[in-house]
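Report on one structure; see the data block that follows.
As you look at this complex, bear in mind that one protein chain is not there, while each of the others sits in place.
Labels run A and B following the written order; every chain starts at residue 1.
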Amino acid sequence: MPHWDLEPTTLLVVLDLVGIFVFAISGALVAVRKELDLFAVLVLAGTTGLGGGFLRDVLIGATPPAALADWRYLLAPVGAGLVTFYFHPTLGRLERRVTVFDAFGLAVFCVAGAVKALEYGLGPLPAALLGMVTGIGGGMVRDVLAGRVPVVFRGELYATPALAGAGVAVVGLELGAPLLPVAVAGAAVCLVWRLLALWRNWQAPKPTGPASV
Amino acid sequence: MPHWDLEPTTLLVVLDLVGIFVFAISGALVAVRKELDLFAVLVLAGTTGLGGGFLRDVLIGATPPAALADWRYLLAPVGAGLVTFYFHPTLGRLERRVTVFDAFGLAVFCVAGAVKALEYGLGPLPAALLGMVTGIGGGMVRDVLAGRVPVVFRGELYATPALAGAGVAVVGLELGAPLLPVAVAGAAVCLVWRLLALWRNWQAPKPTGPASV
Partner (left out) sequence: MPHWDLEPTTLLVVLDLVGIFVFAISGALVAVRKELDLFAVLVLAGTTGLGGGFLRDVLIGATPPAALADWRYLLAPVGAGLVTFYFHPTLGRLERRVTVFDAFGLAVFCVAGAVKALEYGLGPLPAALLGMVTGIGGGMVRDVLAGRVPVVFRGELYATPALAGAGVAVVGLELGAPLLPVAVAGAAVCLVWRLLALWRNWQAPKPTGPASV
């Protein structure tokens, strides 16, 4: 099974923490809008920021998840939750910009998830799927806990870019390319696709014909 | 702890894939009815087809789950999702027949889940429960993601046949009977019970007395 010797450099950790922070803000904003309390804000921040990685790590048997072995990964969502709790009117006005950061987090997570799954011995197709799960899982847990159908189901292009980015990373590594350029290429594919979908308001196709089959 | 040497024969794999495919169709139909997009159709197909096995494997520590180590298990729900997306009016008309196939999937899954739990060293009672979880878990995840109370809670007899089938398999194996006849007997108990419940419209008992305690 492949294993890459790249140490988690400072840059990678910073990227990961930024991704968690931005995802956590999106979770905290949902809690604020539902007029939930401070604890709910922190829990939705934590589950949104860390949930995708937790799902991946539990499924590949990498327990305890990385976020439970490194306190910085726990402080990031707590910080995001507190910031959102006290400054949510400002964050709400910035939401368009938060969405751009969120796309950045999605790009980081889908590649990191796929690489970790490959390292744990999974095949290319499951690894790409787990990359997608890492990217979208936190938001799905957030929406289920908040009592709404996951936004990722509602026609906005979100999961497809994550799957594409993870797929690019998996194919590159399987072809023997070095980790760093492969990771950058995968993240770029996800990021550009997601930003274009936001900008052009692309939608995923919906079923045609009578819906009440 | 017992271990049976039966190789997963072609027949067993085919049965498993049919079960996943049929369960996945029921998940995809829910997504179509909620007018969700193609991605939601595929995700609900996948979680419904594979979710029960994922829950079981995560709980018994059999990670990564079998479905992530064999690409055929991933293609079955994708195929079911695409078929449902494009042909859902036809499938909707066939739903009564789909329900019969679904009972078949339930019978296969409850026995396979119980046998796997025994192989991983669990006792008879937990093994029977995990057999039931394997059978009903995918549908429960489907309903939670689709934002509705799991149908398995709504009075239709669904979980009881699964628990009975798993229990028959566990008791038979604990008594030392060979795997194949035990598995067939367990699956038959589940299948016949479920089909009778559908045909006679049997309901699980509901609490009596004032509901708003």
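Rule of thumb we're sticking to: a residue touches a chain if its C-beta (ideal position, glycine included) is under 8 Å from a C-beta of that chain, and two chains touch if they have at least 3 such contacts.
Small disclaimer: the values here were computed from a predicted structure and weren't measured.
Here one chain is not drawn; of A:Phe85, A:Phe101 or A:Trp202, the residue touching it is A:Phe85.
Checked against the full complex, the candidates A:Ala40, A:Ala76, A:Met132 or A:Ala204 give a single residue touching the omitted chain, namely A:Ala40. The residue touching the chain not shown here, chosen from B:Val43, B:Leu91 or B:Val152, is B:Val152. Annotation for chain A: contacts to the undisplayed chain at residues 29, 31-41, 43, 54, 58, 61, 63-65, 68-69, 71, 74, 85, 88-89, 91-93, 95, 144-147. Residues of chain B in touch with the missing chain: 58-61, 120-123, 125-126, 129-130, 140, 144, 147-150, 152-155, 159-160, 203-207, 209-213.
Methods note: only the chains that are shown with their structure count from here on.
Note on chain placement: the centre of chain A and the centre of chain B lie 29 Å apart, centres being C-alpha means.
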